[in-house]
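Every protein chain except one is present and positioned as in the full complex.
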Amino acid sequence: MITFDNVSITYAGASEPTVSNLDFTVPEGELCLVVGRTGAGKSTVLRAVNGLVPHFTGGTLTGRVLVDGRDTAQFPPRELADVVGMVGQDPLAGFVADNVEEELAYSMESIGLPNAVMRKRVEETLDLLGLAELRDRPLATLSGGQQQRVAIGAALTAHPRVLVLDEPTSALDPGAAEEVLAALQRLVHDLGMTVLIAEHRLERVVQYADRVLWLPGGGEPAIVGEPGPVLAGSPVAPPVVRLATVAGWDTVPVSIRDARRVSAVRGTHTALNAVRGTLTASNAARGTLTSLLDASGVEVKYGKTRAVRGVDLRIGDGERVALMGRNGSGKSSLLWAVQGSGPRSGGTVDVRGQDPKTMKPAQRRELVGLVPQTPGDLLYLETVAAECAQADRESGMPSGSCRKILDDLVPGIDPQEHPKDLSEGQRLGLVLAITLTAVPPVLLLDEPTRGLDYPGKARLAATLKDLDAAVVLSTHDVEFVAEFADRVIVMAEGEVVADGPAAEVITSSPVFAPQMAKVFAPLPVLTVDQVAGALSA
Amino acid sequence: MISVRPKTTVLLILCGLIGIAAFGWPLLVTPDSKIAHGGDAPWTFALLLPLVLAVVLAELSEGGMDSKAVAMLGVLSAIGAAVRPLGAGTAGIETVFFLMVLGGRVFGPGFGFVLGNTTLFASALLTGGVGPWLPYQMLGAAWVALGAGLLPDLKGRAELVMLALYGVVSSLMYGFLLNLSFWPYAVGTGTTVSFVPGDPVWDNLIRLAAFSLATSLGWDLGRAITTAVLVLLTGPVFLRALRRAARKAAFISP
Partner (left out) sequence: MTLHPGAWWLWGLLLAVAASRTTNPLLLGLVIAVAGLVAVACRTEAPWADAYGVFLKLGLLIIALRVVFHVLLGGITGETVLFTLPEIPLPSWAKGIRLGGPVSAEGLLFALYQGLQLATLLGCIGAVNALANPKRALRSMPAALYEVSVAVVVALTTAPQLVASAKAVRKARRLRGDGARGWRALRTLLVPVLEDALDRSLALAAAMDSRGYGRTASVPAGTRRLTSALVLAGLIGLCVGIYGLLDGQASPYVTFGLLLAGAGLAIAGLRLGAKRVPRTRYRPDPWRWQESVVAGSGAIAAAATVFVSASGGSGLVMSVVPIEVPTLPLIPALGVLVALAPIAVRTR
């Protein structure tokens, strides 16, 4: 269905091709996963499928890309709209209409289908993706998962043979991600669609994949094949795949079910059970700590909605806390309220005897640092160097302090680079460095793992663990929590519903349990490193 | 970004002539004319102008308005529509014009003409302000942005100064034209500052000046000043960002 015939793509002004000598075929009715590190060219490959690269972005494509027998050199994206459905990274940014029904109809209108056909297909799509109750809703009022399903539906109504999705579940909480993936699986199984997905959260999607395309980047040739074997050789791999390497299995499982089966056959489970006593979680809770941040009865109201309802939060010195819960459960509002820059309509916050809310913003950041969900919002100057210098001035630190922190976090960023052109991980690093320049004893991070690949996340976890500050971060990323946190707080409807040591809270939840906990239940294992440590002991 | 072909130029000129008549009829009309005395002229023009604008806009889009141009228009108009209420109520703070001047400058006269129209139209739709004045505002704003696209090719500081000066001149012109169109509505006939059909243009202009002095001069000056200040302050950043976008969007075929 999709054929890349010795394809290399070079963007205008770039000295090296972004991807080179791509040679692969995706047969009809398969789900193919594109993996690779940030910047390896995943989006480029996806966008080449419907000709956005190079027709829209500019640049040079050598070789040939064929989709359903059509060469993208001859067919610009608009002429492929009825063959390839494209779903971009941020669904909201790609919406043209303003309510669900009209958005679903947009492609069909452009293609010029008769009204009767459009009516029928819109109804079918509403049912297929479970969107029927939302049909009149303005798109901006939908939740992330709903928006993603509308975006998929909008691509589907033109009846394409191929569906291409760029990180469809990155921004979603585990529940919403399940909804989207279930919908996708249905398309592949029931309708025989060919689906191409790029995704960082491999643990979520890899069990649905028939095939994996690994882009190693740096001029290395791409590797295509069965998910297990290909991922086993790649630095971006979900925990189950890494488990196979650690435990020395020769078959590489990609789903929890397979892993349990292999583990039973190969006796790994039994071996672990034997050394059960040594399975001290690397990040178990550490006794009593001196309280650093003490918040009680925190309330946040937006108009009539109560986003945070009387939350008590006590953070000890050097604690590493993960805040979890659905989108809209009040995590961000709580972080902002605690930092003092966001609204707080009730309750008290006390950090080292002071309430950050009553302080000036400049002093506040020396007490509590916050890295917001879109770190780029903090940046407004033209170069990295200028941002660093500004941060030094803001914090009253000797010049060069910020740059030094940045070099520890993410070495080798060109100081003259525009912050806009940095990669996701580099930008996060820069904002983290700016925030840390003020040396706050408490650091809050709102969804820091978005857009980071596995090595990026491992690095962030290591950095945060080394910090001389209490860290509270909100995230949907279960595996990251397993790596990083020693305490987990779960929020729902603005209230705290669970608070305790990470191992207890996340292993007992079916939604938040990391892969290792699922594979080795009921053993208290969270991470691959724990397994490796126990097995080698 | 939106090409202006010879035929389009002809249409733009015709549209300009009709526009001049629509704005300036109180100065041009002879006492013999049927519309000179009744209140019909403003309404006749308020109905004709949308048709004329529609024709010119259709012609500009036929010349090829790709998705990038449309998305850029939409987003720039959205900024305009979103920041416009910021200034409303505060005398003369006009936060839209600098955007149209810079947008027209970077993307050219054709784009500017469309941008002026879409910005004011979207803003009126958002605030429920569709009235007889809307076609006049749209045409006036379109000329302002179109003019910015025709300015000579200067670089750096000189360019900025030129744009700021243009901002002052064009804002004042816009204010003058809008006053001219509002004049007959606002005071009607019969007062000593009303227009007198067939009087020498100069005499009517003096009455118009008196009318402006009494009503909107503060606003007009405020608009000119804010536009110039905003162009100078945000110009370097906006021009760079817009040009970056213009370059990013350039198409090079394999």
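Here the chain labels run A and B in written order, and each chain numbers its own residues starting at 1.
Note that in this section contacts are C-beta pairs under 8 Å (C-beta built on N, C-alpha and C of every residue); 3 or more make two chains touch, one makes a residue touch a chain.
For clarity, every value in this text was computed on a predicted model and none was experimentally measured.
Although one chain is not drawn, the whole complex shows that of B:W25, B:F97 or B:Y166 it is B:W25 that touches it.
Touch with the chain that is not drawn comes from one residue among B:V130, B:L150 or B:L165, which is B:V130.
Listed residues B:F97, B:F176 or B:F238: the one in touch with the omitted chain is B:F238. Where chain B meets the missing chain, the touching residues are 7, 10-11, 14-15, 17-18, 21, 25, 28-36, 39-41, 43-44, 48, 51-52, 54-55, 57-59, 61-62, 65-68, 70-82, 114, 117-119, 121-122, 125-132, 185-194, 203, 206-207, 210, 214-215, 229, 233-234, 237-238, 241-242, 244-245, 248-249.
Summarising the interface, chain A meets the missing chain with residues 47, 50, 52, 55-56, 76-82, 84-86, 88-90, 92-98, 101-102, 105-115, 118-119, 122, 139-140, 154-155, 158, 336, 339, 341-342, 360-362, 364-365, 369-370, 372, 374, 376-380, 390-391, 393-395, 420, 434-435, 438.
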